[in-house]
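Let me begin by handing over the structure; questions about it come next.
With one protein chain removed, the remaining protein chains of the complex are shown where they sit.
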Amino acid sequence: MALRLIGIGAFLLGVFVLVPVFIAVTGRWDFYYTLTSVALLSVGAAGVWLTFYIGRINIGQGAYALVGGYVSAILVMKAGFSFWVTLPLAGVACALISVVIGLPILRLRGVYFAMVTLVLTEVARLTALALPVTNGAKGITSIPLPGELSILGLTIIPDFAGLANPKLAFYLMGAALMALTYLVLWRIVNSRLGHLCRSLQQNEELAASIGVNTAMLRVLAYSISSFFGGIAGAMFVAISQSIYPSSFVVTDSVNFMLYCFLGGLGYVFGPMLGTLLLYFGWDLLSVAKQYQLLIYSGSMIALMLVLPNGLLSLFDKKESRQ
Amino acid sequence: MKRRVFLATTGLSIALAVTASSAAWAENAKLKIGFVGVTSGPAAAWGISNQRSMETRAAWLNELGGVTIGDTTYDVEIVPFDDQKDPKRAIAGMEKMAQDGIHYVVGPNVDDGAAAVRPVAEQNGIMYFPYAFPKELYTPPASNAILGMVANYQSGPAIYKHLMDNAGVKKVAFVAANESDPLSQRDGGVEAAKALGLEVVSDSVTYQVDTTDFTPVLLPVIQSAPDLLVLSGVSPANAPQLIRSARELGYTGLISTETAQDATVLMEGAGDLANGFISVGGASTPELASDAMREFVDRYTNMFGEYNDESNTKVYALEYILETLKANPAAIDDVEAFKATMDTFEAPNPFMVGDAKLTYVGTTSFGQKRQVSVPLVVNEFRDGKFETLFVAQVD
Partner (left out) sequence: MEQILANGLYLGAQYALIALGLTLIFSLMNVLNFAHGQMYVFGGFVTYTVVAQFGLPFIVGLVASAAVLAVLGGLIEKFLFRPVIRRSKREESTMLLAAGIAFFLDAVILLLFGEKQRGVPKIVNGVFNWDMRIIMPYDRILIGILAITLIVSFILFMQYSRTGRAMRALAQDRMAAQLMGVDVDRYSMIGFALGAMLAGLVGGLLVTITGINLGMGGPTSVKAFLMIMIGGAGVISGAIAGGFILGMMESVGLTLLAAYGDITYLVIFATLMVFLAIRPQGLMGKPWG
């Protein structure tokens, strides 16, 4: 337990203190945005991981990120809401939609579920193109930066537009969101709910036969997953101050899934590590110019050959390899 | 345990090597110009032709001894970033440009990317030259984006007007891919056609960009019997297939688009069926191209093996940046000075014969000068080559 606390402490210290210090020392200010992206994408990936945890391959997180982004953008631009109110609302909206969609499609398993969710991303994009409220192909642009958040006159989060360095603010915000998400995820996995989820992953019929309400559990896990996707999408919109139907596409959905695989499906912090490596790795590789994709994909294949169960399986002691 | 340490150290050393190599260039006086665009994946053709144009021109200028701005002579260095057509990546690219101290960036290639990088560009004092048409990028309060080509809402009306007057076109139909850029361009085109008094007989048909057979897509369009079929925002990959399907369905009217195309691609994909296809190009048709333009094409071909006609419209952005900097050396790290110079800037256009000028335009469309003035050259495809149909100017 003490070791675990130290680990969490070290993680928080690293994210909130060491990274800003490192950036201040080296002057690599561009890392802030990249790391913010990593933080937010890993929030979305956490959701995908949770659906993996109940034994479903989810290639549809991009759809929820897009919906979340649009919910936030529309509420801010058309209804004049504060961004901070829309952030949880975006998540809730996605969770609600995912219940409606999840009830029928969660009956599917294996590749069928995977492929339906893949279609879902395309459906979300086409819906965004067709609906009047989303402004169709023209997207929603010139969205203001997040304003001040205060409770009883006490400023909790200052107005981003008034900040000298909104990059740092976004980074801290993204990192906090990530820390919170993984705390929640970790709690879920180590709770009764987590045990039930594992039973689903192993054998659904068996779980049902001993009285687990599998349908309800699946929808619950899926809606939590979609909630994460929604808030990640909403935060991205706040950074880019614009959203288009193509802001989150099939590629993003596939990437969310790859982050989980790379980190390791058996490890709560797998998706976070996977996101860091794949997303940050691409940026670092931009020095390779036209060979960027070649090196990127080559190392992905190599990693898979060395560690087919994800990066974190490196730390498995009991596993014997031949 | 050993294995773990080994992997950790390798990872660390790779990371170090990568950071070190990216910090190594800083000896000569270098002028870095950025490029943020898509150079991999489905839309790679757009960004690659763009990046290669810049690299060709930069290598050429450096070979001639560099560019003299004020008292200093610089070697031009192009810093590319592949955004994979993802707006989120595009922001990262723009951040990287800001990190490298770059103030002038060409790209992104699409609407969503151009909109997404706007906050970063404005916060970091970067002027960028998107190849995207949304007006809000260029109208105040936005002020850091400069449209790098002729927009469809400028070229479209000119083409339709020309065809009304010269080919008796009365009925027009529009087809577009179901993506943001083409759909926006279609809506703009429909509006323009209606304003000119044309009858729009079909404007609702769309297709997925990955369509492999356009016959079912075009069937209802052809049945509406237009005189002119406009392929809004068509990508060079889809254009030959659409043309071929339309012709094979027996369509005999005109076909046009407001985007730039490549003659080889059209020839390979549609052959003679593409004859008469009208598209927007740069200044490389034999009638217009200057010796410099011809040399540019040669150098591009030598460097990369094959020329891409799309580059005709993409040769200009770098030229504008360098010439404006020459006109006002203070702008080299101060975009406000650049903006001030834009209003009065004028230089000869090296790529066209005659006395064509490089100036900034766009007052009519955007209320401020936020567009490079490139000649609106409308081409007609004929037997594997483009022929100039007419030339117009945008103000």
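Labels A and B are assigned to the chains in the order they are written; within every chain, residues are numbered from 1.
As a working rule, a residue touches a chain if its C-beta (ideal position, glycine included) is under 8 Å from a C-beta of that chain, and two chains touch if they have at least 3 such contacts.
Because the structure is a prediction, the values reported are computed rather than measured.
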| item | value |
| --- | --- |
| Touch with the omitted chain, as defined above, among A:Leu41, A:Cys94, A:Met173 or A:Leu265 | A:Leu265 |
| Residue among B:Glu268, B:Asp333 or B:Glu346 that touches the chain left out of view | B:Glu268 |
| Missing-chain contacts mapped onto chain B | 39-45, 48-49, 178, 183, 202-206, 208-210, 212-213, 215-217, 219-221, 236-237, 240-241, 248-250, 262, 264-265, 268-269, 271, 305-306, 308 |
| Hidden partner interface residues of chain A, rising order | 52, 57, 104-105, 107-112, 114-116, 118-120, 122-123, 126-127, 129-130, 250-251, 254, 257-258, 261-262, 265-266, 290-291, 293-294, 296-298, 300-301, 304-305, 308-310, 321 |
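In this text, only the chains that are shown with their structure count from here on.
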| item | value |
| --- | --- |
| Chain A and chain B, separation of their C-alpha mean positions in angstrom | 33 |
| Chain B contact footprint on chain A (complex, rising order) | 28-30, 32-34, 37, 126, 129, 136-139, 141-142, 145, 166-167, 236, 239-242, 244-247, 249, 251-252, 282-287, 289-290, 292-293, 314-315 |
| Chain A-facing residues of chain B, complex | 4, 7, 15, 18-19, 21-22, 39-41, 80-82, 84-89, 91-92, 95-96, 98-99, 110-112, 115-116, 118-120, 123, 134, 136, 178-181, 183-184, 187 |
